[in-house]
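One structure is given below, represented as structure tokens, and several questions about it will come after.
Every protein chain of the complex appears in place save one, which is left out.
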Amino acid sequence: MKIKVLAFGISKDIFGSSSISLELANDATVYNLQYVLERQYPRLQQLASYMVAVNNEYALPGDTIHERDEIAIIPPVSGG
Amino acid sequence: MKIKVLAFGISKDIFGSSSISLELANDATVYNLQYVLERQYPRLQQLASYMVAVNNEYALPGDTIHERDEIAIIPPVSGG
Amino acid sequence: MSTQIQISPTPLNTQSCIDWIMSPESGGIDVFIGTVRNTTKGKAVLRLEFEAYERMAVAEINKIVKQAFEQWPVQKALVHHRTGVLNVGQVPVIVAVSAAHRAAAFEACRFIIDTLKETVPIWKKEIFEDGEVWVAAHP
Partner (left out) sequence: MSTQIQISPTPLNTQSCIDWIMSPESGGIDVFIGTVRNTTKGKAVLRLEFEAYERMAVAEINKIVKQAFEQWPVQKALVHHRTGVLNVGQVPVIVAVSAAHRAAAFEACRFIIDTLKETVPIWKKEIFEDGEVWVAAHP
């Protein structure tokens, strides 16, 4: 399946774009997504940490991703 | 010596005035002042507590009162 | 140590307090606004009346603010207290503290209002439909 990944803050700089498209297996997990992204964008691994959000909620590595889910990369937050 | 005692809040109601004059011995202490006041105004003893201020500072029972000191009765405070 | 302490019968102005407390060195400002509540212990309050022993109250607030500056790395502190008759919803007190970091602003602001309520010679009378009472006067 093809999924779209939103990027914010430094992850937008790393991707060079505010969203990218990725090809993932149909039963892919958040962990699988991170593996693919980190191979393609090694600078992600240099972050202090980062989370993945699925449909506006923080997701766990084992969570499954479905087509049309809204996926976002959440680098360390620093609002306020 | 003759001293003037300022009253605020409920102590003003008890004295029926925002200040009263008292005759005290020349070496009188805060404790002596309280004794005289409480005989003259027994309702002072029904307060939850009260303090005496001398020259804008909380005073202790043993502190000596001098002529022309600014004396005030401070019933339980409730500002804010 | 930059402070502004006022006790006055004129209505308090929140915006001018905030304008005074803000500065380019600050990262966080905490503002406490006391307001006149329409009930106390379940009983309807019509209005409050505040009386202050002004000279001593200013001196005591100065002491509290000085202690706050000694205990926390704060930049500015403001205390405005109103006297006279206040209706429900009106503001008897504003405390504002600015600091480089928010923890100091929160803790110093809380310390100032908590201590003010314990030691500063200001008195509040609650006025009800059927009478009035000096708060905390009796056991």
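Labels A, B and C are assigned to the chains in the order they are written; within every chain, residues are numbered from 1.
Quick note on the criterion: contacts are C-beta pairs under 8 Å (C-beta built on N, C-alpha and C of every residue); 3 or more make two chains touch, one makes a residue touch a chain.
For clarity, every value in this text was computed on a predicted model and none was experimentally measured.
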item	value
Among shown chains, those touching the left-out chain	A, C
Which of C:Met22, C:Val85 or C:Ile127 contacts the chain that the document leaves out	C:Met22
Touch residues of chain C, complete complex, unshown partner	14-15, 18, 22-39, 88-89, 98, 100, 102, 105-106, 109-110, 113
Contacts of chain A with the absent chain, listed as residue ranges	6, 8-10, 12-13, 46-48, 53, 56-58, 72, 74-80
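Here is the rule we use: only the chains that are shown with their structure count from here on.
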item	value
Centroid distance [mean C-alpha coordinates] between chain C and chain A, Å	48
Distance from the mean Cα position of chain B to that of chain A, given in whole angstrom	72
Chain centre separation in whole Å, for chain C relative to chain B (CA means)	26
